[in-house]
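Sending over a structure as structure tokens; questions will come in a sec.
In this view, the complex is presented without one of its protein chains, the others remaining in place.
Naming follows writing order (A and B), and every chain is counted from residue 1.
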Amino acid sequence: MSSRSLLWLVPCLVIWAVLPFVLPRNVADLLVFTGIYTVAGLGIGLLLGHCGIVNLAQATFYGLGAYASAYCTVMMGLPSIAGFIVGAVISMALAYVIGRPILRLTGYFLALGTLALSAIASALFFEWDWLTGGTLGIGGIPKLDLFGFVLDRPSRYYFFVWIVAFACMIVAHNLVDSRTGLMLRAMRDSSTAAASLSIDLQALRTKVFVVCALFGALAGSLFAHHVSFVSTQSFTVDRSISFLLIPVIGGATSIPGIVVGALFVTFLPELLSKLGDIHQILFGLALVAVVVLMPEGLVGAFGKLRTRLARRGGGHG
Amino acid sequence: MSLSSFIAKLAGATALVGLSAFSVQAQTSGEPVKIGAIVSVTGAGAGLGVPERNGLLLAEKDINAKGGIKGRPIKFIVEDDASNPDTALSKANDLIFGQKVQALLGPSLTASTVAVGGVTHANKVPQIAFTGIGPAVERERKCVAHVLPPQRLNATALLEYAKSIKATKVGVLHDAGYGNVVMAELKPLADKYGVKLVAVEKFEIGATDTTTQAAKVKASQPDAVFIIATSATPFRNVKQIQITQPVIAAIGSSSYEYVNAMGTAADNIVIPEFVVGEDPLPHQKDFVELYKKTYNSTPKNYEAAAWDAAHIIAAALNKAGADATGEKLCEAMKAPYTGVLASYNFSADDMTGIPISSFVFSKLVGGKYTRTPFRVAQ
Partner (left out) sequence: MTISLVLQALFAGVTNGIVYALVGMGLSAIFKGSRVINAMQGEFAVIGAMTTVLLLTKSGWPYAAAIAGGAVAGALVGAFIEVAFVRYMAAKNASEDSFLLLTIGLALSLSASILYFVGRDGHLLPPLGSEGVLIVMDAVIQFHALWLIAIGIGATLALRAFYHRTTIGLSMMAASIDADGAATTGINVARMRTFTFVLGGLLGAMGGILVTPLIGVDYQLGLNLTLKGFAAAVLGGLTNPLGAAVGGVTLGLVESLAIIGISSSYKDVVAFSVLIVIMILMPQGILGRAGRRGG
């Protein structure tokens, strides 16, 4: 990293660290949700931006992570880390097993396959209420306890969530910036050419799908410890659609884009709700506006703006 | 809708707001006592949240017209959780820490109530929820009261009526959400009432058709059919395949919106509920008249539940002091209370205390609600 970007990094980090203490509690709360959705959205972004795959099953892995954390801590009395690990392992295993047959499909067939997976999982969450508590859910999930320091308020949990989010961003960045990333882009842009270079497309897509599931499960476990209560309503197809919005709005190929998308999905409904009963209509319209006016996502539009300003400045100089 | 009716709606709403503001000024003065409320005005729970909000605002007017809280006006700050527990949690944080409300009313849905309860319980903010009690963790939250019956009581009411009409074989058609919860309570209770569940068929929430499930129920030749749902579809399907046995529906299906959507199927259906606006019990008459006059429509259970919750918290504040919060307000809230919907006792184990005798059994006849004389003796 150049010293110039390091110079930017320090004030950004300071601002990030100070935010939960200067902002009102409910805004800090929303920032925690932003962090959680960033983790989930990173996975979708990898699949969408670099593999061209629309994954509508993220709510399933999110739910698995959340229920694993809930079940392990509340029903079995295990330490919280067990929930994280169990959730992650189950999600990755499921992604691998289901991924191998489903990822052979392409385009909208694959999207429908993931949608079907989401619907099946949602139905099972409702049906197997001895495991999930059904609509009544599982409540009383304890807050995270780091060696005696209890993360019981948004201003504390914020740091934990965002550190996990940063870690995931680094993993995603390494994936994209590596040889694997090159292969992914080759596969996205021209799968026949990639195959002719003996790139194992199937194995590659499965690998990214499993990483996406891992991120989904992590987000789910973080969610469970934040809200202290999980129920089937949080893991329906609607949730999968929200997760899909994140990379598309922000700009699927960039990691800051995911953060912007997560901010959009978390804060905009909250801001709009101040305008009364029409807030849901406005959210839909805002979505339409972003998509129509900024086809490369918010980050892409910002980039274009910067280029245009730079060009104007350069013209003078 | 046509432009003129839209304008009329807008005018009516504006008039109500103006009237409310005026009446607050007329009888009370001083710093308003702020109480938060979270209801589902949009999303799937709108069928609950909109009537609840109406009941709340009417109660606000009523309380202030009668002197408010020791002369100070009461103000309900109503937020919409869009039927989403995550949003409910954020709104609760805002109301409690941002707006500094002394108590919280709502939410409308069980999942939101449990999510919000985590915050109100941890911060000792008294809460009166518009739901029946949910998972086990709620029993530890001694300051979260509920003004709608627990599902166990709903199941009991269904079975009491089945017993009264000598139905020993019952077929059940229920949805995967609300229905599952009621069924979990109904199954172990059925034997006590001499009822055998000869068919139990499930359909998913938002199902567009339940004909095949209804056919399975019909094939089991029951004496009566229970429908536990929050949609009109199973009722239509049941009548379409010509099930002639009496239908007993859970309270979640009881609203004018669902009855309209049932069309000709809204006939020969008995519902254990609490408020039959067409034929109210003596202690409900005043509320029903006032509601009809203000909103030009007939109230039912959710409006009454919200009205009761508002009056309960107002009574508690009047007893404990207009600035009371926390434990003190919670204790004052716990006194037994006879409301429009039902009689309550929040010290009871289910944080509700509604007795089975509070139930009123309505019957849909030709699309209209009528009140049957049947009551369960306590």
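The rule is simple: contacts are C-beta pairs under 8 Å (C-beta built on N, C-alpha and C of every residue); 3 or more make two chains touch, one makes a residue touch a chain.
Keep in mind that this is a model prediction, so the values were computed, not measured.
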Options B:31, B:209, B:278 or B:327, residue touching the unrepresented chain: B:209
Residue among B:47, B:98, B:246 or B:321 that touches the chain left out of view: B:47
Footprint left on chain B by the chain that the document does not show: 1-2, 5-6, 42, 44, 46-47, 50, 176, 201-204, 206-209, 211-213, 215-216, 219, 231-233, 236, 240-242, 256-258, 260-261, 263-264
Missing-partner contacts on chain A, residue numbers: 48, 54, 101-102, 104-105, 108-109, 112-113, 115-117, 119-120, 122-124, 127, 237, 241, 244-245, 248-249, 252, 277-278, 280-281, 283-288, 291-292, 295
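Simple rule for what comes next: only the chains that are shown with their structure count from here on.
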Centre-to-centre distance between chain B and chain A (centres being mean Cα positions), rounded to whole Å: 36
Of chain B, residues touching chain A in the complex: 41-43, 79-80, 82-87, 89-91, 93-94, 97-98, 109-111, 114-115, 117-118, 122, 134-138, 140, 176-178, 180-181, 184, 204-205
Touch list for chain A against partner chain B, complex: 24-26, 29-30, 33, 123, 126-127, 129, 133-140, 152, 154, 227-229, 231-234, 269-270, 273, 277, 279-280
